[in-house]
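Other chains dropped; remaining ones untouched in position.
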Amino acid sequence: MAFADIADRLAAQAIELPSWAFGNSGTRFRVFGTPGTPRTVQEKIADASRVHALTGLAPTVALHIPWDRVDDYAALGRFAADHGLALGTVNSNTFQDDLYKFGSLTHTDEAVRRKAVDHHLECLDIMDQTGSRDLKIWLADGTNYPGQGDIRGRQDRLAESLRLIYDRLGPQQRLVLEYKFFEPAFYHTDVPDWGTSYAQVSALGDRALVCLDTGHHAPGTNIEFIVAQLLRLGKLGSFDFNSRFYADDDLIVGAADPFQLFRILYEVVRGGGYGPDSPVAFMLDQCHNVEDKIPGQIRSVLNVQEMTARALLVDTTALRTAQDEGDVLGANAVLMDAFYTDVRPDLAAWRESRGLPADPVRAYAESGYQRQIAEERVGGAQSGWGA
Amino acid sequence: MAFADIADRLAAQAIELPSWAFGNSGTRFRVFGTPGTPRTVQEKIADASRVHALTGLAPTVALHIPWDRVDDYAALGRFAADHGLALGTVNSNTFQDDLYKFGSLTHTDEAVRRKAVDHHLECLDIMDQTGSRDLKIWLADGTNYPGQGDIRGRQDRLAESLRLIYDRLGPQQRLVLEYKFFEPAFYHTDVPDWGTSYAQVSALGDRALVCLDTGHHAPGTNIEFIVAQLLRLGKLGSFDFNSRFYADDDLIVGAADPFQLFRILYEVVRGGGYGPDSPVAFMLDQCHNVEDKIPGQIRSVLNVQEMTARALLVDTTALRTAQDEGDVLGANAVLMDAFYTDVRPDLAAWRESRGLPADPVRAYAESGYQRQIAEERVGGAQSGWGA
């Protein structure tokens, strides 16, 4: 398959950016600040608009509540529109209030659960105003020591709490439940794997789906298998893209294992998860602890685009033939041939044909934007995971 | 809780032995033979009867077809009964025929799938004769290289094949589908995790359940969480007990991480998976590559019994109170107190009160059985995974 054959399909790609990727992040050991880091959600949106302007790949920005809480979400939507963006997924947060030290939607105390549910209802209110489709729930709930909590009871309470949230969804809204292997809980996590997320959302209804974060699996997990399985079951709602060498490292997508990203995207395409009719949302969820944030996001969406192009280039007819013949090396070679194809020149030309810079990374560097924000954004508190 | 309070509950424990544990096993590097290894299924049953006679814990033996194929299963059942045992779970085998090199129930070739289905129907025929309840399916199906197979298509074919088998189940029979992280396939496995097994058996019906082998998970997986979840979902059918440090090591249960075994058994008890009314079958699935096989099995059932006793000793009232109060250390201490309790003297007395030897391991050593079989079983081909 030639690049010309896939060019149209690439045009439909959209990758949502997380507002928090533009703020500071780090590890428990240290969060390093950088000149120019946004102080407000508006500045985050302004930064995100640079990514989209240069790549055409990132038309929406996800919000995180309460980090991005404002008084007037309609106004925020207009602000985003003025920057060429729309507001996207709303992410809830039940892990930074003292109340949630021992759980949120799973807590033994009904009052705490109620407060956590109410927080999600507030998020849905915000979504009504922003026109967002997806409420994404990632829970930090879990325990650090065996016996600390009742695993079974917590799961039951989780189901009850999710039901209260799900029943409030508007007809165009969806609930996507993210799973994560571990961290910040170190013994057990209440939604640790795709099976748990699948079982929970299946009990809720059609508009509850699974969110797959590529960094949230046990070592050695075959993630593309999960992609294929969830697509088959009709329950893959969205991706949080990033990459990892060890744990939930939240590095730039494709940076740690580009071949894995290729295999994931191949299964997305294979299973009908790519394209205008697909219910699967693509999103980044990364931390730029040591690298520049805006070019980090640019690099990330380009990585997804380049690898999507390679996945689309797979000669599926030849692949199927080799598979059916038990030609192990031949089938593998079909996949590898696409993976090793250097799509970058074609993509550069494709970009230029659409009025985009051939090299968005360079275009950003030459734009002077980074220097400008470093000079302008003086004073105030830089955004981070706390605000 | 005192030992006297749990003694009655221990009486109900039954742990099925795998016939193949008495044969030779090893690694791809070498299978070491040992004097006295059974040549026939009858000799395996005779060995298994020693375990039950000395422990009272292992009243049934699982068969593996074709390894344990005989002409007359009714006669085999009488042979077992004469040795104080019943025949239990029937395990199918679709991994040793050249036909299955690229898959069995998932194969692209309908003729191969048909043959694999027919093998399972033969197993059900055998179960009709042996009176076995459970057909256990563990599949080696998978691929070694990306692209070698179509992950999604294989999953669909698996569903179709399982349907054909499930529909043949008798009213008292069950299908339990085992999952495994990897091996013998090294890129993708068709039933790699509990989520996949759960999704597949849920599509089949009430008598299809998940089999959890304690050695079949990714590093770091919280197995007791899966136990709690599957019990909650009503889909935990059986355990294959063994232990591991690295991969599917198939070591003696409790040998690698006794505390993990304790936590698993605590969740079994907590979730209603233990006792006469529980649908959960306990079974061993181990390889005694370097240690003596019969005492290895004795050690194993004792390990399960001892840890079950500790799990039953947990002061659940105190635990619940500490959990509800957010008393992390207190709740953990309740669990650890039971774990660190030395139940061995009480269990020895309990055994003697039931006409069993206080120390089954020593009783076996002193019985002379090992020397006897070493002397008697001369000539013939020792049993192993091939026969």
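In order of appearance the chains are A and B, and numbering begins at 1 in each one.
Keep this in mind: contacts are C-beta pairs under 8 Å (C-beta built on N, C-alpha and C of every residue); 3 or more make two chains touch, one makes a residue touch a chain.
Being a predicted model, the structure only gives us computed values, none of them experimental.
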Quick one: how many copies does the complete complex have, if 2 are shown in place?
4
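Here, only the chains that are shown with their structure count from here on.
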As a quick test, compute the distance in whole Å between the mean CA positions of chain A and chain B.
39
For chain B, which residues count as touching chain A in their complex?
101-102, 108, 143-152, 155-156, 181-182, 187-189, 192-196, 198-199, 217-222, 224-226, 228-229, 231-233, 259, 263, 267, 270-271, 319-320, 322-324, 326, 328-329, 331-336
